[in-house]
Every structure is written in C-alpha cells, then in structure tokens.
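Heads up: the structure comes next, in structure tokens.
Left out: one protein chain. Kept in place: all the others.
Labels for the chains are A, B and C, by order of writing; each one numbers its residues from 1.
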C-alpha cells in the first residue's frame, strides 16, 4: 500500500475515540504527576465527540474529515491540548482539501504542516517536554524509506513516537503547566507526548486491521 | 479529723490545677466522643487560672476561697462547665462566708447547696448523663456515717463519684451537647461526670497528703 | 493536624488581631475579655444587638458586627461559649439608653453564660433581653434533649434584627421580631468530614471514606446518624424533607433559602446543593424570593453543608433588603 483512503482516515479518527477512552486514566495519571490531572478527560471528551460528527458529515473528503476533527477538538476540549491538536488537524486539512486518497508523500505533507501549526501556536521546541517531542520524530520516521509500504512507515512512526514519549521522562519541562514544576518535572512522562504516541499508534492499528 | 481548714481547701483548689492539666487529654477524648472536644481544655484553663488568683488573695476565709474559685471559673471557662462549676463554688461559698474551718457537717452543707445551684441552673436530673450523676452520689456518700473521719468520708465520696461517673456509660444523654446524639451517646462516659469525679478525688488526695 | 496556625492556644486572639487589622473602619476589637464591636460604638438611639458563641464558626459572629447587623460579638475559645465577663463587657461597651438584645444560640453553655451575664447587667439596671435561637430540626425530640440547637437561623436573625434595630425598633419589639424569625426558620446540616479542634490536634471523630454524618451541628460533634455517602441530590432530599415538614412550610409560602458551607466545602459544591434545594422547594410550592449561599456559619474546616429555610413576609423581606455593612455581609452601602 502506498496511499491511504478517506475511509481509512475516517476509521482512524473513529478508532481514536475508543483508544482515548481506554487510556483516559493513564493519561490523567501522567497529568496528575506534572500537570492538573485532566489530560485523559480532555482527550476522551474531544475524540468521543468526533464519531457523532462524522456520522452526519456529508463531504467525506480527507480535508473535510480533518477539518471536522479539528473543529470538534477545538470546540470540545479546551485546555492546552484542545487548540494544539485542533490546530494540527486544521493545518493538516489544507493540503488534503477535496482529496479522497492521499499518497504516502501527501500524508507526510499534511502531518508536517500540522506539526508546523502546533509549533507556531505553542512555541515549544524539541526537548521542551511536550507533544512536539513525540510528534517530531514520529513524522520524521513516517517519510518513505527504501520505498517501503505506508503501513510499515506508519508502524515505524508509531514506534518512534512511543519511544520519544518515553524519552521525555528525564527532561525538564519548559512549556505548559509542567514547566511550573521546574526540576520536579524530571522523572515523569509528558502526558501530551503520550497522547501523541497514542494518536499515531491508532493510525498504525487501523492500517493493520484494514490490511 | 472532723473538720477542714481554709489551708486544706486552698491546697485542694491548687491541686485541682495540676490534676486537670494531667487529665486534660483524657477529658477531651471523652468529650470528643459525645461532645465537642473541649472539656479537658475548659477545665484546665479554668483551674490553672486559680493559683494565680489565690496568690494575691487577701481574705483567705473558705467563703472567699470558694468565691474566688467560682469567679475565676465563671470568667475563664465558658462552655457549659464554666457556669455550672462556677455556680457550684459560688453557692458553696455562701454557707462558708467568713469561716476559716468547716465542720464535716458544714462542708456537706456547702457542697449540697453548691449542687442545688448546679441543678437549678442546668435543670438536669439524675440519670441525664451529666456531672449531676457523679456529684449527687458523691455528696450523699460524703455525709458522716458512724462518726467516721472526714478523711474517710471524702475517700468514700471520691469512690462513689468515680463509680457513678463510670455508671454514666450506658446512659442516654438528655442534657448538654451529648443529648443531640440521642442513642449514640450510649457507651461513652460523660466528660462532666468524669471531671466531677476528679474534683472529689483531688480533695481526697489533698486530705491524704496533709494527714 | 494541618492548619494555618501558630500556637493552638493563640488561634482565637491571633484571628481577632487579623480581623482588627483588616477592618479598622468597621470594627474595634477588645482583648481580655475578648469582644468585637462596631467602630462607631456605643449605639446611639438604637437598641444594641449582641451575640456570641464559641470560635471556629467564622465569619459568625465577629464578621457580622457592623452597620445594620450586630453591635458586638463575643468569641469564646474554639467551640466553647464565651464567659459572662465577655458578654457583660461587650454589652456595657455598646449599649445605650435603649438597652441590648442578646441573640443566643441554644447550647447549654451559651444559654447559661448569657443568662449569668444578663443577671449581672440587670443588676446594673441595663435593660437587656435575650432570645434563644433553636432552628435545628436534626434534634428531634426536644423533651429528651437540651432542645434544638441554634444554627443557620442565627445569621438571618442577626441580619434582620440588625436592620430593625437600625430602624429604631424598641427592645421589646426587637425581641418579638427575633422570636418570630426563629419560629419561622428551620435548618439541618450534614458532614463529609470531621474537623480538628486546634488544641486537640486530631479530628473529633473518624469518618470512613464512604460514610457521612447526617444532622450535625456546628461544633464538630457527630450527627444524629451515620450513613453511607450519597450523591448530592439525595443528601439535599434528606436535609430538605425534615425542614419543610417541620413548621410545616406550605405551598405558596415565600421563603429565604440559605445554603451554608461548613468551612471546608468549596462554593462549586454549594451551588450544586442550592440547585437541588431550590428544585425541592419549588416542587413543594414554596417561592424562593431571597437567598444566601456561602460559608457563613462554619465548623472549622469541616466539609459539609447545612440548609436553612426562613418563611418570609413583607416585613422580613424589607428588613433583609436593608443596607448592611459588616466584614462578612454587605448590601446597599
């Protein structure tokens, strides 16, 4: 497989709803350690609102799917993660406008502009112990390598994201609530990096299922 | 010994200060069970204020000692126990007016009018689970029996008070804060009955010491 | 024990000092014996209103000293009624020729200490009357108890009588007004946690994570009944039913609904309680025309709530709406 259909994108977004409900307590526990104990609830609230929106969506192009996801997250989540993930999908929707499939390259482009949007809004840099730390290596890993399949690349990205999320543990947070803790943020995984890893894992799982 | 001197009465009141400090936590614990956890502090605050008052007292007649004790308790204690014990000593001071010794019979009379004062003010009857339950049998036991010594009679009164205080345990409180608990007051000793027992025990100990 | 205090013995005087520093325009604080009085005391051409009780119920009573409410408040040790000396000193400091009304919560200690003080004052020819507040329906069988406790109605009585005193009501009519308020108000409270008396250092009672105390007073004493923890709405039903059925309040009555926090309960929870209490009152046909929501009569840091209903009439409503300017209650000034 070297491209991805709107149907798979839709299945991915729907799968996220389940995954974030499953991992709600885990994300909240991470956020309780260095934040305010709401990240699990925020992600679950945002993503569980999406299937209902997709059910009534007429234009199911990928751009429209991403935009719907973006607007739902922005209007349902609040907190830091709402605007950030919302912006990710809003920016990602632009290159996908009107498209019903994305090539591997196009998918990378969508996500890359999504990430740029997150960086512009949140102004975090790599190493600040945020979702950026998981998304950046994940999207780098997503780019086609030796003409491998999209499925393999996404699996590689998911692994990269998971490892990168774990790698936030020793870092000192410099953005978001965790930054107020200074050195006390060391020793805990960033909840946003963990949720980003889940987001990419959800895509990998969706591709695997539909393969 | 068939009479009691002002010096012994003074020693008794001074000894009470020590005794109520020693038993402060015990009385407070009893009050925590069925009241508001202040009886120990109340008794300690009241009686520790007495030695200082006695130090500067000119008229050391028994009436004056009792009145000083009464006024100190009334002005220092507050709560239910302040006016009640204050009234006990205020009424007791009347028959002792100007006297420097009290016969066994006179001592009984002082305490009996003291108790009447407490009953008139607090309107509790025997069995209501109050200090009345300890004071009433104690003062009955204090009356001379077979021409025994005052010392023996006070020892008998102290035993009666202690046993009577213990006997409040199965009772349902009908006066004071404990009454709000209804049946839940059963199984706990009344703090005021316990402090009354200590008051009489203090007199017994003082007499024994000075014997 | 986790408290923002220094030496437990100094809690009351240090808190009084804080109040003194915070509200110099409104109140003066006297020490030894301790009392709080209006900055413009003594009362001129009006009856002086004095209340008091143990400390640990803040803002009651010191926070209610001011224009249109109390003339003086006597704070005892924590949960311990004030002494007659305090009450006597406060009354003589603020009362003018029109005399003084003592508003006394029905606890053996409060009643006796105020009684002794009133005797002293009458001996000095100071006209003084007392009204005992006993609005707590949790205490059911009053012939076998010290009688119902005085709780939330005290705050309302202090506000309403304070307004009437400001209007120039004479002592006798104020006493009758206060009695009427008391007879038209009913309250009941519950606790999620115990509280810790500072000099004791440990909670007055233990309450497991899944239990609550129903029918508590304001002195950290256990309530009438310990039951399983319930949802807020169920708790409000348990509090409102005995309140409404006691007077009984009846359909068409105009009422003031007072939802009180016991000290450790945040406002967000009191609003949830208010919502359900209002719903139940409306269901019973009562018209809530006035209300009060907040922690006005507390039991140290106890978590819990108490609800008070007062039957209003035009007269009481007008008095409620009158200006008041005290540290803890302000309106129209």
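Going forward, a contact is a pair of C-beta atoms (placed from the backbone, for glycine too) under 8 Å apart; a residue touches a chain by one contact, two chains touch by 3 or more.
Since we're looking at a predicted model, the values are computed, not measured.
Visitor: Of the chains that are displayed, which are in contact with the missing one across the whole complex?
Guide: The omitted chain makes contact with A, C across the full complex.
Visitor: Specify the residue from the set A:28, A:64, A:136 or A:206 that touches the hidden chain.
Guide: Per the contact definition at the top, the residue touching the missing chain is A:28.
Visitor: Considering the whole complex, which of A:7, A:54 or A:121 touches the chain not shown?
Guide: Touching the chain that is not displayed is residue A:121.
Visitor: Can you name the residues of subunit A that touch the chain not displayed here?
Guide: Answer for subunit A: residues 28, 32-38, 41-42, 45, 74-84, 86, 121-122, 172, 174-177, 179-182, 184 touch the chain left out.
Visitor: Quickly run down the residues of subunit C that touch the omitted chain.
Guide: 1-7, 11, 14-19, 21-22, 55-56, 58-59, 63, 192-193, 209, 212, 229, 231-233, 235, 263-275, 278, 288, 291, 293, 295, 298, 300-301, 303-305, 328, 330-333
FYI, only the chains that are shown with their structure count from here on.
Visitor: Graph shape for the chains shown, where an edge means the two chains touch. Line, ring, star, complete, or other?
Guide: other
Visitor: If you average the CA atoms of subunit A and of subunit C, how many Å lie between those two points?
Guide: The separation of the two C-alpha centroids amounts to 55 Å.
Visitor: Measuring centre to centre with CA averages, how many angstrom lie between subunit B and subunit C?
Guide: Centre separation, subunit B to subunit C: 32 Å.
Visitor: Any idea how many Å lie between the Cα centroids of subunit A and subunit B?
Guide: Centre separation, subunit A to subunit B: 75 Å.
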